[in-house]
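Coming up: chain A.
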Amino acid sequence: MSITWYLCVSAIVFCTGVGGVLTRKNPLVVLLSLELMLNAANLALVAFARAHGNEEGQIFALIVVVVAACEVAVGLGLIVALYRRRLPIDVDELRELQG
Partner candidate 1 sequence: MATFGWLILLCPLVGCVVISLGFTVWPGRTPGWIGTLAIAGSFAASIGALITLQGRGAEERQVVSVAWDYARTSGVDAQLSLLLDPLSIFMALVVSGVSTLIHLYSVSYMGSDRGYTRFFAYLNFFVFSMLLLVLAGNFVVLIVGWAFVGAASYLLISFWYRRTTATRAGIKAFVINVVGDVGLVLGTYFIFKGTGTLDFLQTFHSVGEAFSRNDGDLVAGCIGLLVGAFAKSAQVPLHTWLPDAMEGPTPVSALIHAATMVTAGVYLIARMHPLFEQAPAAADVGAIVGCATLVIAATIGLVVTDLKRVIAYSTMSQIGYMVMAVSSAAYTAGLFHLMTHAFFKALLFMSAGSVIAAMAGNQNLDEMGGFRRAMPFTFACMMIGGLALSGVPPFSGFFSKDDILAFVAARGDWHVVLAVLGFIGSLLTAIYTFRMIFRTFWGEPVEPARVLATTGHVYHAPEHTNPATGEVEDTDVGFPGPDHHIAEHEGSMKLAMGGLSVLAIVGGLLQIPKVTHVLDRFLEPTFADSRFKTLEPSDGLTALGLVTGTVLSLAGIALAYHLWVRRPDAPGSLRAHLSGLHQVFVNKWYFDELINTIVVRPFSWFGRFGRNTFERLVISGLFVGGTSGAVRAGSAAVRAAQSGYLRYYAALLLLGLTALGLYFLLAGS
Partner candidate 2 sequence: MTIHLSILLFWPLALALLGTTIGRRFAPAFGVLGTVVPLLYAILLIADFDSGARGLQYVTDDTWIKTLGIRYKLGVDGLNLWLVALTALLFAAAALWVFLRPVARPRLFTFHLALAETAVLGAFLAQDLALFVLFFDLMLVPFYFLVGQWGAGRREDVVAATYKLIIYTLVGSLLMLAGAVATAVLSADGGTVSFVLSDLAKADLGDSTQRWIFVTFALAFLIKMPTFPFHGWMPDAYRTMPLPALAIFSGVLSKVAAYGFLRIVLPLFPAAAQDYQTLILVLALCSIVYGSAQAFTQTNTRLVLGYSSVAQLGFIVLGIFAFDPEGRGGQGAVLQMVNHGLVVAPLFFIIALLAERAGGSEDIRDMGGLAFRAPVLASLFLIAALATLAMPGSANFAGEFLILLGLFQTKLAMAVIAFSGVAMASVYMLRMYIRTMHNRSGERTMSRELTVGDALVIVPLVLAVLAFALYPQGALSDSEPAVKASIQEVVR
């Protein structure tokens, strides 16, 4: 099977993720979309590794998984902290970084 199909799936998943990040207000969904994007990248990495016949791409994919796990941990932690402090669970409301 040609690599094209893998990449197509990866691109679709990635775009879904981007759309989610850009449009959703709930941080949980944003985080989920982010995971989608990461996994799309993983898919691409693994596909290329296979196509080129070397295993390094898979190592990268594993690292991305680890990073994603960390990110989810931190992200969920933040969301829980927000919930505990009874702050709105809405990324548009959380704009303290505004200049």
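Just so we're on the same page, a residue touches a chain if its C-beta (ideal position, glycine included) is under 8 Å from a C-beta of that chain, and two chains touch if they have at least 3 such contacts; residues count from 1.
A quick word on the picks: all candidates are chains of the complex that A comes from, given by their letters.
These numbers were taken from a predicted model, which means no experiment stands behind them.
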Of 1 or 2, the one touching chain A somewhere in this complex: 1
Touching residues (chain side chain A, partner candidate 1) in the complex: 18, 21-23, 30, 91-92, 94-99
